[in-house]
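In what follows, a single structure is set out as structure tokens and then discussed.
Note that one protein chain is taken out, while the other chains of the complex remain in position.
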Amino acid sequence: MNMLIRQARVLDPKQQLDCVADVHIKDGKIQSIGHNLKSQVDQVIDAQNHILCPSFTDLLTYLRQPGNSQQGTIASETQAAASAGFGTLLPSPDTQPCTDSTAVLELVQDRAQQAGFCQLLPVGALTQGLKSSHLSNMQRLSQAGARVFSNAGYDFADNTILLRCYEYAATYGLKIFVQARDEALSNGHMHSGALATRLGLNGIPVIAETLAISRHLQFMQHTGVSGHFQQLSSADGVQMIRQAKAQGMSITADVDLAHLCFTEQQLHSYASQYHVQPPLRNETDRQALLAGLADGTIDAIVSAHQPHEAAAKQAPFADTATGMAMYDLFIPLLLTLEGQANLTIDHLINALTHNPASIAGGNSHRLTEGAIANLCLIDPNQQWHFDTHQQQSHGANICLNNMSHQGRVVLTLQQGRVTWQTS
Amino acid sequence: MAQAPQLPDTPSLVADLVQQASQLVASRQIQDPLVIGIHTGGVWIAEALAQALSAPLGKLDISFYRDDFTQQGLNPKVNPSNLPFDVNNRDIILVDDVLMSGRTVRAALNEIFDYGRPASIKLATLCAINSRQLPIQTDICALHLDLTNNQYLQLDGPDPLQLTLIEQANDDSIS
Partner (left out) sequence: MTLSPSAQLQLTEAGELRHFLTIDGLPKPLLERIIDTANSFVVVGNQEVKKVPLLRGKTVVNLFFENSTRTRSTFELAAKRLSADVLNLDINTSATSKGESLLDTLRNLHAMHSDMFVVRHKQSGAPHFIAEQVTPDVAIINAGDGRHAHPTQAMLDMLTIHRHKGAFDQLKVAIVGDILHSRVARDQIHALTTLGCQDIRLVGPNTLLPPHVSSLGVTTHSNLDRALQDVDIIIMLRLQTERMDSAFLPSADEYYQAYGLTRQRLRKAKPDAIVMHPGPINRGIEIESEVADGKQSLILNQVGYGIAIRMAVMSMSMSGQMQQRQNSEGKQ
């Protein structure tokens, strides 16, 4: 393969690279980055006003396999991820069976390699069966490639067991990802506020998140484990992370794209597409999440992509499954954030590339001459109409369907191969 | 184009109808009749008839029996229907102010039959306009008229009772 990308805005926040240039890619490697390149190529892409950046790393996604294949497979969902510019994914351990055994880790790796769209970095289950009562074989799992462990948001009834998990992880220098939610207080379906009262739905108060964050912060402090908080949803939650970082704790945090773009107002007519956990909260919380991303309190953006079959969302609200399929419209939604809370494109790109890559413990992909091409090319101005004929994910729960959108990934390269290209 | 007809004065029309009703009773075509008026104009006329014949008076509101419920919806202001007698095997004089398409009378007949089975029903209206949509005719009537599409009659009352011919600029559907 031999292609020339002309006049793209080349953006690599890690190198502090931000310039308009031509990029020549041959046989899967970046041959040269320069101006007015005259390379002999098979394909020229006019990339004026496009953004060329390293491909994205997703710290939270639900690929459904092994498990319920009507919702999606590793092949379908990694292809969807590639269409959104992602190259590396950390799938949730909450599969069926979960990733508490090396056999499941190997299966997932095999499937991903066969499909060939994305690199998967395995996340081990923190407890056996994710049942929060027995430690999983963390050491063996880490030897099989799991550098990160998570209990997938399932709460611990017994603090002693949680303490042991942290102590055991500390033994082997393992990182723990935390989806902070207090289970007893999370017995609801949306943010606890005036709208929940009006709709007659059980609400999940902010303290369900802050209580859990406080608990885990103390365990991290007590055991020295390096922790990462996932899917912050509230202003109070952001503030706790900010204070913990200010006190010198080595923690990181992410937020999912839906919480940056939407609030509980999406639910005013019981729109089950927006039924998610943690719930979408109010505008004050959303602004605090944006501000947290802007000032570095929040390090990364995740997709929290969760495909479902149609029936899962076709029921009275409280009976519907939680989660949104985010890959197909990831870039159009991401681009709407530019300018909010003074967020710039390179800040957003950084939160999807360098930061999550270093949190995952993997290698950042670089845009340098000689490097293997792991990149994506985005046209932020392309207007396109999205409907189900174009969707890549198997999920039937994509919001903002049948509408025009602005912004699209036109090319994704993964380990030097094209994994996505628009015609 | 028909000339707008001159209407006789209303009290004389009422007197004429009363006379015709008395004749019905005198000639034994009906016995001991009950008088039932259809709200609102028909009730005013029926009061006059009932008094003249010394007959019991009943009042019907046909709003719930109209055939245009699904097109027009329900008029919330409904007068109570009140038939303070048993209609079974009785002769009835059903009274309305103006007979036009016949739909109002059809509704009234249905409503009366929900109360029981009369021996007979005679239809008495102050006037009848030649614009029938159903096979319904008056038995006694004080005034027969031919009107154009943009003319109609309106009875105001109860005191004084005044029948007026109204001309409209645009074509209005009549019920």
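Some observations on this one:
All chains are identified by letter, namely A and B, in their written order; residue positions are counted from 1 within each chain.
The definition used in the following text is that a contact is a pair of C-beta atoms (placed from the backbone, for glycine too) under 8 Å apart; a residue touches a chain by one contact, two chains touch by 3 or more.
For clarity, every value in this text was computed on a predicted model and none was experimentally measured.
For the chain missing from the display, the contacting residue among A:C19, A:A157 or A:A315 is A:A315, taking the whole complex into account.
Within the set A:M1, A:A75 or A:L199, the residue that contacts the chain not displayed is A:L199. Of the candidate positions B:Q6, B:S54 or B:Q71, contact with the hidden chain is made by B:Q71.
Among A:R140, A:H268, A:H385 or A:R417, the one in contact with the hidden chain is A:H268.
By the touch criterion stated above, the residues of chain B touching the omitted chain are 63-65, 69-71, 73-74, 76-78, 80-83, 110, 114-115. The chain not displayed touches chain A at residues 192-194, 196-201, 203, 205, 268-270, 272, 311-312, 314-320.
Keep this in mind: only the chains that are shown with their structure count from here on.
The distance from the centre of chain A to the centre of chain B, each centre being the mean of the chain's C-alpha atoms, comes to 77 Å.
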